[in-house]
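Missing here: one protein chain of the complex. Every other protein chain is in place.
Let's turn to subunit A:
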């Protein structure tokens, strides 16, 4: 449903664009016949429904169309950019998921003590800040003053895994900060609820060591809602990628969309956004699956 709506919106966004496509490419002084001819070659003079159907059925078959600007198929650009964005998102996720959960758990175990206050308030504060603001401040601190990290994410050609990682640390930090607050808060409230529950009391009264109670009984239940939150954060993460990739001049899907939007390169823009929609849908699906695997109360199939 979301994907369908998104595809319609993306497509309509392309159609109500002021000025026609041929004119935009050839410039204001081009001959009208040349413009018409180009419009015909690009297929943008057909009826709307026909265009939509042609575009969406090609997309499903893996043909994303031809870029208006580069005059070459869109797909390689999108796939490249998606790969780059995945690297950046992966670094951010690998950092934020364990640290965010750990932060939330520590806060819950120190409920209402100073440590909890610091984590909760700090997490809340960095979560609400726009990525480019934290990005700029981090660039100033680590890139300009301390000179520890490169201020651009564009690594030298043929850079190895660790060099790439080194270049990705700074761009991933703003994403880390935005997500940290959400994840820590969910983990904290999940922990508080689980610590307060009957099964925890039972486990404690059974005489189990505190460590076992936390690991086997509390954590497993506490982290279930957190997983769902992490999946819904992919949407925000993608929004953040657009900003971060622009700020750090990184060739990812976000900056691809941004550049395409600026240059009115519609096949590129449409494919980029639809690809993001698909990634989001897959992430939600994976989260549902993980949730059912980890939740002992939901068992798929009949392995009772």
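Here is the rule we use: a contact is a pair of C-beta atoms (placed from the backbone, for glycine too) under 8 Å apart; a residue touches a chain by one contact, two chains touch by 3 or more; residues count from 1.
In the analysis below, contacts and distances are computed from a predicted model.
Student: For the chain omitted from this view, which of "Mycofactocin maturase MftC", "Peptide ABC transporter permease", "ChrR family anti-sigma-E factor" or "Electron transfer flavoprotein subunit beta" is its UniProt protein name?
Tutor: "Peptide ABC transporter permease"
Student: Sort through A:139, A:170 or A:213 and give me the one touching the missing partner chain.
Tutor: Considering all chains, including the one not shown, the answer is A:139.
Student: For the chain not shown, which residue from A:119, A:186 or A:243 touches it across the whole complex?
Tutor: Selected residue, touching the omitted chain: A:243.
Student: If the missing chain were put back, which residues of subunit A would it touch?
Tutor: So the residues of subunit A touching the missing chain come out as 1-2, 4-6, 9-10, 12-14, 16-18, 124-125, 128-133, 136-137, 139-140, 143-145, 151, 235-236, 238-239, 242-243, 246-247, 257-258, 261-262, 264, 269, 273, 276-277, 280.
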